[in-house]
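Complex shown without one protein chain; remaining protein chains in place.
For chain A:
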Amino acid sequence: MSPSTSDVVVTGLGATTPLGGDVASTWEALLAGRSGVSRITDEWVQEFPAQLVARLAADPAEQIDRVRARRLDRSQQVAVIAAEQAWAESGAADAGVAPERIAVVFGTGIGGALTLLGQDDVLEAKGPKRVSPFTIPMLMPNGPAAAVGLAIGAKGGVHAPVSACASGAEAIRWGLDLLRLDRADVVLVGGAEACVHPLPMAGFAAMRAMSTRNDEPERASRPFDKGRDGFVLGEGAAALVLERADSAAARGARVHARLAGAGATADGYDLVAPHPEGEGAGRAITAALRDADLSPSDVGHVNAHATSTPVGDTAEAAAIRSALGDHALVSATKSQTGHLLGAAGALESVFAILALREQIVPATANLDDPDDDANVQALDIVRQEPRRATLRAAVNDSFGFGGHNIALVFTTA
């Protein structure tokens, strides 16, 4: 396969997040240091140890037709919103690509939890005959991918990787592979999550994974900080349009960045705890660099997974340092967006791409007092305000419960 046919570029971006209803407003809020985190005020939260959430900035009801929305789980609604933005921006719809050559890869960590739990309430209260006939298509974890596929008319395959908080990044990797293998000409990839509900909140809280800094919502998500005490659950979606560089150039598409490589590994260590030295995570970054034919010194920026959990951040710091050294500028954007689980890798890839395009690295909020851990201390984590830099390549890494590690390498267009 010649390099020209395996070169893959990003030609469209979309997102709806706790910081904004689209990519531009999200990016602006990120650079301005705004937080998407707030305290839940619903009655049910009173007994909960962790009461914080990063809700969507824009209500999906304002972005999607009412009748269409009522047949889509919230995770599918946000997927469709982000995907349609990316699709429109790419101009691929007008490029005359055969539907059989358009594919979708869209991941989610949890799937249609709100539908599952909401319809269980209906079942308990009113019996089986009142359960919605849309229950199954709304709760299935391939639902966001399927809804996106229908929205853009993709007939070249619709896939739904499920790897917890690595799902969104894994979708991007699958998209890269599909294009390299010539299984499709255009692939819309991304991740979606919307599971703000008492049950997932209680489950994550029972794992002691969530921040309980309830009185300081905007300061609760503090990756790499000594005072971090867990993540903040977020909701939203992000989407990217991928295509081969030659066909993108032929149709005059705007190229945001190049997707140069990807690496995927598994920890093989524990179902939920990360390997303490980030062994599998580091191997994923190294594999992605090899795939991209780049050296550690080429990587100027890392958008870290950094969820603000005590064990996760130090393991990742070890992984970044072992794979790349200390020179790259690191950002932990979950400090402002919260943790979008299966959408996180897609959203943070969008941020990495924008950092490359705009040559600016977002700051990590709330990093007042970096952890004493030697690896955290050694990393150049951007804080206080965004930093201008000359960037050629950026890495986004994502990890999921189950020991899933995905690293993606983007380079400037």
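In this section, a contact is a pair of C-beta atoms (placed from the backbone, for glycine too) under 8 Å apart; a residue touches a chain by one contact, two chains touch by 3 or more; residues count from 1.
What we mean here is this: contacts and distances are computed from a predicted model.
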When you check the chain that is not on display against UniProt, which of "Phenylalanine--tRNA ligase beta subunit", "Sugar ABC transporter ATP-binding protein", "Transport permease protein" or "Acyl carrier protein" does it turn out to be? "Acyl carrier protein"
Sites on chain A contacted by the missing partner chain, in the whole complex: 65-67, 70-71, 129-130, 132-134, 137
